[in-house]
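The other protein chains are all here in position, but one chain of the complex has been omitted.
For reference, chains read A, B and C in written order, and residue numbers begin at 1 within each chain.
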């Protein structure tokens, strides 16, 4: 198995260009590639489209900031495709001010759309959103007397992921609820970079326990050690 | 976590009734629930519909028989929905004699149709089969200038699976290529029974390494010890 | 004369009695989360958390940054639980493998429509997982105080806010009673002392049918 280059977070950020469609793993910041995000925030790349579960947390009271929130604070996205923005008021401010476009997508639909992009499907039929604003502009199909919406794939230019462990070939394992969208985004993007807490030799991960196969991964970044809580 | 009843293969077979749509895990017999299959063959349940990757192996020369082949030999299926019948000539004989209906489905499409049934999707769009006999009778949709076939969910009444390990709650782990369709069928059927080589206590399987969550499993059968090769 | 006093505890307690052993339940953020505190002795349910877990449990003393609930609070996993990705998580939800989902409410109406994700021009948090949960779960329970602070009924004839899902709510539990939605009516199954069926009909801006088996629940 060939090995994948291990690069710095700064080098990873450099591979992300203005205007990129960027998939970012994480759920309110749990399972986000924070090192690459910090480097990307410092780099100031603009006009990106974000595909992420949510716009993470930026709490004006506590000062707590998680996940993609630094990129949103830097106005680096001209569009966001997310399921939830309730914990980051700046997102809603930018949306109301017309500074960014926010497409709200039901979370399960978002997951299937990202998966469909990775798996070569032209779309999926979901019952979610029928009879709501979500159905506006979408094709409806009736199957076995139930109405479904046709939801289309959501591919990206770049995915940045967070993993617990990577081997040098790029096989990944995620930890607990930090898994979330990471394995789906790994399959959906042209360029895929993972920030791993630990990089191990090939053969150290049991082949029955690989969450994301190596072939999806292009570059590996070693995550900075976590501060003790 | 509540525990699931551990029953015998004979008791499992008794839960499968004439006319049932039966999903059977395994790929040419690798990863098949052989004990439940043997009991079901002895029981002689009729008019079932088989959903399985293939009709397994029944080699008239070597005498080798794998997977669902004993059920086919007993003419227990009035219909089979499979991707491949080339290694079991009896299937083709029954088909040509009009004793059974065989629907040949591309393997990846079969996998997505079973998954869609489990995951509450109304169908998926696949490029596979466009321009071939497989497209006959199916709705075609064009997405981003590419033609796709709408493929519909394939739910079942009963799934019988093979796992390496089950805990008493029903969490499953599969071994190597014996995984194949098993985790997909686990989600797609009303009644799900697994034949496990080993049954362990709750807590013994790492929650990050569960392949099929316990909630899908209704009954557990302990597999007979394998003969040494 | 009965005076209305908001009582979230009663709502959580009554909902907690609905579940049977082994059922899979998703509890929404806020009021629904309280339900976990009142499960009867001997009833073991499996909590699904849409961020990718079955077997959601209380957080350990030292929180694990890789283990949160869907509201990003520290969480734990019970023995026999497991983790999975978001496609699997919503496959479990959409595929009908979650027996009950319990959600908070902005409005719920007698047709089973639910609005709980958006107040146009005011609050647009996004639907998160709510639309899938309501469309996919076997039984949808709306959990809500019966009246707003203003005294207006949360149970409506027809929702005015943008819907989370159409005709998917099956049960409504408020702090005055327990309702089933059927035939485009709120059918009162139980009323909670000191409230009476008459009081409930008067204070609900919708059609409330008192079922023939409707009974008083006074031990909450």
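What we mean here is this: a contact is a pair of C-beta atoms (placed from the backbone, for glycine too) under 8 Å apart; a residue touches a chain by one contact, two chains touch by 3 or more.
Since the structure is predicted, the reported quantities are computational estimates derived from the model, not experimental observations.
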{"item": "Touch partners, limited to displayed chains, of the chain removed from view", "value": "A, B"}
{"item": "Identified contact with the non-displayed chain, of B:82, B:169 or B:215", "value": "B:82"}
{"item": "Contact with the hidden chain (one of B:70, B:129 or B:213)", "value": "B:129"}
{"item": "Residue touching the undisplayed chain, where the options are B:170, B:183 or B:207", "value": "B:183"}
{"item": "Which residue of B:106, B:122 or B:213 touches the chain not shown here", "value": "B:106"}
{"item": "Residue in contact with the excluded chain [from B:23, B:115 or B:168]", "value": "B:115"}
{"item": "Residues from chain B at the interface with the omitted partner, ascending", "value": "27-31, 53-54, 57, 66, 82-87, 92, 95, 104, 106-112, 114-115, 126-134, 164, 174-184, 211, 226, 229"}
{"item": "Hidden partner chain, residues of chain A it touches", "value": "1-2, 115, 117-121, 167, 169, 171, 187, 202-203, 205, 207-208, 210, 213-216"}
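In this section, only the chains that are shown with their structure count from here on.
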{"item": "Furthest chain, CA centroid comparison against chain C", "value": "B"}
{"item": "Rounded Å distance between chain B and chain C, as computed from the means of their C-alpha atoms", "value": "36"}
{"item": "For chain A paired with chain C, centre-to-centre distance based on mean C-alpha positions, whole Å", "value": "29"}
{"item": "Centre-of-Cα separation between chain B and chain A, whole angstrom", "value": "33"}
{"item": "For chain A, residues contacting two or more additional chains", "value": "112, 126-127, 174-176, 179"}
{"item": "Overlap residues in chain C, where contacts from two or more other chains coincide", "value": "53, 77, 83-84, 87, 90-91, 93-94, 136"}
